[in-house]
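Removed from the display is one protein chain of the complex; every other protein chain stays in position.
A, B and C are the chain letters, set down in written order, and residue numbers restart from 1 in every chain.
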Amino acid sequence: MSLAKVGIIGASGFTGKTLAGILLGHKSVELQVLNSESNEGKLVSEIYPEFTGSGLKFTNYSLDEIGKKNLNLVFLAMPDGNAKNIAIELIEKGIKVIDLSKDFRFSEKAVYGLPEFFSEEIKKAKLVANPGCYATACLLASKPLDETGGIKHFIFDCKSGVSGAGKKPSNVNNFNSLSENILAYKLTNHKHLPEIGQFLKGNVSFTPHVIPAIQGIMCTLHVIFEKKVDAKEVKKLYEKFYSEKEFVKILGSSLPELHGVQKSNYCHIGGFEVDESNQMVIVSTIDNLFKGAAGQAIQNMNLMLGFNENEGLLKWKKN
Amino acid sequence: MSLAKVGIIGASGFTGKTLAGILLGHKSVELQVLNSESNEGKLVSEIYPEFTGSGLKFTNYSLDEIGKKNLNLVFLAMPDGNAKNIAIELIEKGIKVIDLSKDFRFSEKAVYGLPEFFSEEIKKAKLVANPGCYATACLLASKPLDETGGIKHFIFDCKSGVSGAGKKPSNVNNFNSLSENILAYKLTNHKHLPEIGQFLKGNVSFTPHVIPAIQGIMCTLHVIFEKKVDAKEVKKLYEKFYSEKEFVKILGSSLPELHGVQKSNYCHIGGFEVDESNQMVIVSTIDNLFKGAAGQAIQNMNLMLGFNENEGLLKWKKN
Amino acid sequence: MSLAKVGIIGASGFTGKTLAGILLGHKSVELQVLNSESNEGKLVSEIYPEFTGSGLKFTNYSLDEIGKKNLNLVFLAMPDGNAKNIAIELIEKGIKVIDLSKDFRFSEKAVYGLPEFFSEEIKKAKLVANPGCYATACLLASKPLDETGGIKHFIFDCKSGVSGAGKKPSNVNNFNSLSENILAYKLTNHKHLPEIGQFLKGNVSFTPHVIPAIQGIMCTLHVIFEKKVDAKEVKKLYEKFYSEKEFVKILGSSLPELHGVQKSNYCHIGGFEVDESNQMVIVSTIDNLFKGAAGQAIQNMNLMLGFNENEGLLKWKKN
Partner (left out) sequence: MSLAKVGIIGASGFTGKTLAGILLGHKSVELQVLNSESNEGKLVSEIYPEFTGSGLKFTNYSLDEIGKKNLNLVFLAMPDGNAKNIAIELIEKGIKVIDLSKDFRFSEKAVYGLPEFFSEEIKKAKLVANPGCYATACLLASKPLDETGGIKHFIFDCKSGVSGAGKKPSNVNNFNSLSENILAYKLTNHKHLPEIGQFLKGNVSFTPHVIPAIQGIMCTLHVIFEKKVDAKEVKKLYEKFYSEKEFVKILGSSLPELHGVQKSNYCHIGGFEVDESNQMVIVSTIDNLFKGAAGQAIQNMNLMLGFNENEGLLKWKKN
């Protein structure tokens, strides 16, 4: 069977290189375009030494050139605001698009790419808006509660590795500023708050922090219920809700940690403890670059191109 | 003027060695007892290389021997449960006691040693229960709100460096487990919850996490108000409340971080942002071993022995 | 084609779990024995959360039981000293053995399992002594110099992540001791010194350090030549020496770092700079748990069982 042809625009950022890494091991696609304006012609390994031996090079094709390559799908891994026109132009050329910026997350032109909730829509989509990393961790941790009702307040207190802030050297990702530290930021007005809020009923608050780690997000969800709630029932609800979802695991007695999900497309959910004030704590973890970005984008690609949803994303061979 | 004589029992833990370090620079006291059962006779520098050159050695005096040394005050820096009898015995010998375990934090025999709130009582006390590290960060961040009323829920989501879990090697403080990770634990039933709750009106929830850092606690307080609240007014209230308190700083536009308070007795408080659901976020940071343990204990000692409250704890000479 | 059957004894350590992780993705084998005395019946994910969803459980079969399972090969991942008798017994049962301890590294009963040098011997071996992690990094960095002659002294100054010291909590792997630190140890008498020395001509010195990182070794080799040496010629020599070796990459202008090799079986070599005192610096990096232990063991297994040497170890599909 012939391979699907795909490309990445904005390939030199963390999301782009994570996409490239996964695609190099994906059996049903070949990577034809690896666009990075500023790195054209360079070996990827010059920037990311883990690519040594791959031979992979950055390209810088124009949209016209891309149009002639018969690509099936393009990933846009550019800064917020840059994808709008490019996405439309590619779609007009008959190429499916997965945009990893926030540009289409509130748009009716795109399907919101959280495959655990919207897989049917994604299968038919020409344009998918890949969710934000925080939004992914928060929504996976909270969405099943829609069925319970009686929720007064969702408070998402999130902790992220610093790769979420991008590759460009700054005061935030400076080792001198971050090691032996933790940084709270955008306490009440982060761009991911409305992205989460649009899918939940009830009050929603969201506060992010950067921790001294590279990759991974922990979402500590504090849910305030109107009245007494049965923790075991809630846990069962989650187990049922995600029973058919390969990439979401409801943990037994242990709590989710970053080590469980790093460099994988999995989301771990656990906790489900309630205190006397009817506050329940649910904890979820993902890798912000995988399930929170590139991994999820591949999962969306698999659905859009008719492959097995898990292809290229499993840690182990199927038994 | 003759120096006050003090001692530490349980001196080889992180709290004990931090106490010793501060006392070596304190002008009004001399350290006479540095008891560590398991390290008697050893140089402190064998365990803590930053003590090289101090000449300081661990002792192992009996309570009887300690009784004959005319000590003014003893710090108990032992595991929870061990201090109860020793404290009483020392007080009977006429020695004032500051206990850093949780043993007397709910007891009428002791004064709760949070000097920003209870300095008058501490001045007269024979036995002070030094607060827990989390409780200190949480109470300093929340107590002024007592004056506002209309609080429905305090949710304290705390992040601590791993020194809070003690010095003994374990799976929690193993570098292999903690680096590039974050661990949530005791989501709703931590021993510090009732310690915090006893001083606040309203629902109180508390969830701690361990981050890959040695020293420092960040408390992210999510307060849910019954109705619209004016963030600027709340901030003014805090500024007034702590205006005479040397060790609590209300930050201007920047947010508290661990780097601001590490190896010092200061607490930084900031944030005061409100979202549309009347949820306000207030952030506080302390060093768990200083303001959260040993530094606060020295502050209490200063009050109990009639010294300037700040002695031995200022970072710079007074201008 | 039927799969080869393999087992791991001592499976709960870092080396054992890394072996298990690779084997779960290896197409030509099935993992039948995963012995851990202390964890029999437990899910591997209870200890290593990244195994969540694998369903893998620790076993504790006796050697007799193992003998009846028709295994083709067993990995011994036990502490030094424990493998001697077990290896012999397994071989007598007709099972090939790869021992990852130091027990057979100086023994004529075993082939030294550095496939870049001894692949022909390994293919025929019943018992392979898998090299030490430091020895692997040092020998790959130095062995091609045998051809140049005129070497007065090899000084290997190595820096290792702390996983090399094992999983058991200790003062060395305590986050409180290691973060923001570096530890030199066994300055001149490490057990890996003779292991390296047996394969090199000239004086050999070796000094290891533990750095605040989990995985990876950097070997900084200082070679003192008797007379002027041409750096470019030396580099060419290395390129030729390793031209057919998939897992050893001679870097261009960049220097090896841990990020280039972590969680992979690759060794990166670079540097080749000479100063005025005829001292050349060559730098190599490996992942101590992969090329320094489990990955190399799989490479040896592939040779011993007649598979492609690279199977299960490539980061990407072959183009």
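In this text, contacts are C-beta pairs under 8 Å (C-beta built on N, C-alpha and C of every residue); 3 or more make two chains touch, one makes a residue touch a chain.
All values derive from a computational prediction rather than experimental measurement.
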Residue among A:Ser2, A:Ser38 or A:Asn171 touching the omitted chain: A:Asn171
Sole residue of A:Ile86, A:Leu114, A:Leu127 or A:Val162 that reaches the chain not shown, by the stated touch rule: A:Val162
Of C:Thr18, C:Asn72, C:Ser177 or C:Asn265, the one touching the omitted chain in the full complex: C:Ser177
Sole residue of C:Asp80, C:Glu239 or C:Glu273 that reaches the chain not shown, by the stated touch rule: C:Glu273
Hidden partner interface residues of chain C, rising order: 153, 155, 157, 159, 161, 177, 179-185, 187-189, 193, 203-205, 207, 209, 211-216, 218, 220, 222, 224, 255-259, 262, 271, 273-275, 277, 279, 281, 283
Chain not shown, touching residues in chain B: 21, 24-27, 45-46, 48-50, 52-55, 179-180, 249, 251, 254, 256-257, 259-264, 266, 268, 315-317, 319
Footprint left on chain A by the chain that the document does not show: 14, 162-163, 167, 169-171, 173-176, 178-180, 212-214
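Here is the rule we go by: only the chains that are shown with their structure count from here on.
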Whole-Å separation of chain centres (CA-atom averages), chain A against chain B: 39
Between chain A and chain C, centroid-to-centroid distance (C-alpha), Å: 34
Gap in Å, rounded to a whole number, between the CA centres of chain C and chain B: 46
Set of chain B residues in contact with two or more other chains: 179-180, 212-214
